[in-house]
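Right, subunit A next:
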Amino acid sequence: MTTFPWLLTMIAVPAVGAAAVAALPRGRESLARQLALGVSLLVLLLAVLATIAFDAGGERFQLTTSVSWIPDFGVDFALGVDGIALVMLLLIGVLVPVVVVASWREEATGRRSMRAFWAWLLLLESMMVGVFAATDVFLFYVFFEAMLVPMYFLIGSFGGPRRQYAAVKFFLYSLVGGLVMLAAVIGLYVVSANELGEGTFAFDALRQIEIDPGVQKLLFLGFFVAFAIKAPLVPFHTWLPDSGAEAPIGGAVLLVGVLDKVGTFGFIRYCLPLFPDASRDLAPYVLVLAVAGVLYAALLAMGQSDMKRLVSYTSIAHFGFIALGIFAFTTEATTGAVLYMVNHGIATGLLFLVVGMLIARGGSRLVGDYGGVAAQAPLLAGVFLIAGLASLALPGTNSFVSEFLVLIGSFPTRPVATVLATVGIVLAALYVLLVYQRTMHGPARGVLLEPAPETTAPATGGGGATAATATLEAPAAAPARLRVRDLSRRELAVAAPMVALIIALGVYPQPLIALIEPAVAATMSDVGADPAGVSPEAPVEGTD
Partner candidate 1 sequence: MSLTHYLVLAAILFTIGAVGVLVRRNAIVVFMCVELMLNSVNLTLVTFARANGTVDGQVMAFFVMVVAAAEVVVGLAIIMSIYRTRRSASVDDANLLKY
Partner candidate 2 sequence: METVPADGLIAASWLLIALPLAGAAVLLLGGRRTDRWGHLLGTGTVVAAFVLGLLCTLQLGGRRVDVDLFTFVSTGSLDVQAGLLFDPLSAVFVLLITGVGALIHVYSIGYMAHDPRRRRFFAYLNLFVAAMLLLVLGDNFVALYVGWEGVGLASYLLIAFWHERPSAATAAKKAFIMNRVGDVGLALAIFLMFAQLGTVSYDGVFGAVGTLAGGTVTAIGLLLLLGACGKSGQFPLQAWLPDAMEGPTPVSALIHAATMVTAGVYLIARCAPIYDETPTARAVVLAVGAITLMIGAIAGCAQDDIKKVLAYSTVSQIGYMFLAVGLGPVGYVAGLAHLLTHGFFKAGLFLGAGSVMHAMGDSVDMRRFGGLASRMKVTFVTFGLGYLALIGFPFLSGFYTKDAIIEAAFDRGDGWGYLLGGVAILAAGLTAFYMTRLMLMTFFGRPRWEPGVHPHESPTVMTAPMVLLAVGSVLAGFLLVVAFPLESWLTPVFGEPEEAEHVVAPLVVSVLVTVVMALGVLTAWLFVGRREVPVTAPVRVSPVTRAARRALYADAVNESLFMRPGQWLTRALVFVDNRGVDGAVNGLAATLGGSSSRLGRTQTGFVRSYALSMLGGAVVVAGALLAVTAG
């Protein structure tokens, strides 16, 4: 084990970077973004190095740092990661530089300086690292709430037309959840004080405590509500479409990609190990919410006319899958859920990014304002399609592995919920392909149309085998053309790593799984499930 404080550094570097960016004088916008990119890449490097330093087969929590922080409350500034947290750190490390590049040319609304944007972004990164790296419940809570502030400003200052409403809604929803959790956090502390003689917030110590089942249920609910709001489960979800739609693209990516994962992460890290009895007792109800989310949000996604809202709803459906995987209490499903958290960050992140690229061209978020883009911007369409396919969990993309693991792992313990959720994969195909067809396929139409029809004959033709065909198929008037440029180099630089990850993790996910599984197995034994995974019901004979 290394003595270098990896996690502390990963929290400190972006925080210092944020301060530095904020301190830049007015007018040094380009320096600000270069600095932001540099810092975020440094964090990525740190995350990779930390992963190398991490021993997948070793202690549960590694790279630990612990400093006494508020002794009166028994609070330590304790950091440490298990495999689950580590992959989330990797996800943060990857997404933030991508978001920085994606937001490179983001125009500030009004006269606001983009320096603030970069500063908030880096501060958000710092907080997000903290929330996953904390091994002290109090510290976790602090990061959990503090994380709201930068995101609040990102949405509120740099978002769309209804950004005020969305920002406040986001903040209040999260705050309500957070405050309910605070009650549970304090309650947990009090329980620990009664059990251990001295109150503590240390995760490992709290895990050992046997809590009275009734109290467990209350505390579980306290945590659960916060997490269910954060990783929105139906019916706590209505803030996400608003926030997702109004947030600037970069913010939206981090919002659904990472920030909301704190909720599902919280289920795994806190709800299950700390309140195993309550988790088992209440799991059926959670599963109802999860499955309802999968189906309900998918249907809603189809009904959206705003692309960003649509993507937000798809995320809600995905969070349903993740919750299903977590509360099925099998190693396979929960590993899948964790993997899902990573994959969803990448897939939906890319979907948001590419939708953002489209919106940047047309200036409208409405599906109905686009059409036939694929003909003239094949790269854009291609990336859109890949993101969409990853979102519908097509095999070969990363999401498939996780969705498959979630479902196959949940089926043995929760067959009914799993069957219902599996229906969701048809709906997923529907919502992705519907929006793809409407925007990318069909004849050119919508806001991107060239203002005046030109008389030059279209060389691209409508799909014939011969030149004669082309003339035959071409309507009498020159067909409408779009004024749309394909992806720029910068946009390609944004999309390429994401696409690469989608494919790579879709084909060879095992390294990540190997990283995740020990932590999941530990969680499973905390919650009383067999960490070795599902044991088949029928005797197996003659298998390899």
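The criterion applied here is as follows: contacts are C-beta pairs under 8 Å (C-beta built on N, C-alpha and C of every residue); 3 or more make two chains touch, one makes a residue touch a chain; residues count from 1.
Quick note on selection: all candidates are chains of the complex that A comes from, given by their letters.
Predicted model only: the values in this text are computed from it and were never measured.
Trainee: Going by the C-beta definition already given, which one of 1 or 2 is in contact with subunit A within this complex?
Mentor: Contact with subunit A is made by candidate 2.
Trainee: Quick one: which bits of subunit A touch candidate 2 in the complex? Just the residue numbers, please.
Mentor: Answer in residue numbers: 234-235, 237-238, 296, 299-300, 302-304, 330-332, 335-336, 372, 374-375, 378, 382, 389, 394-396, 400-401, 404-405, 407-409, 411-412, 415, 418-419, 422-423, 425-426, 429-430, 433-434, 437, 440-444, 459-470, 472-473, 508-510, 513-514, 516-517, 520-521, 531-544.
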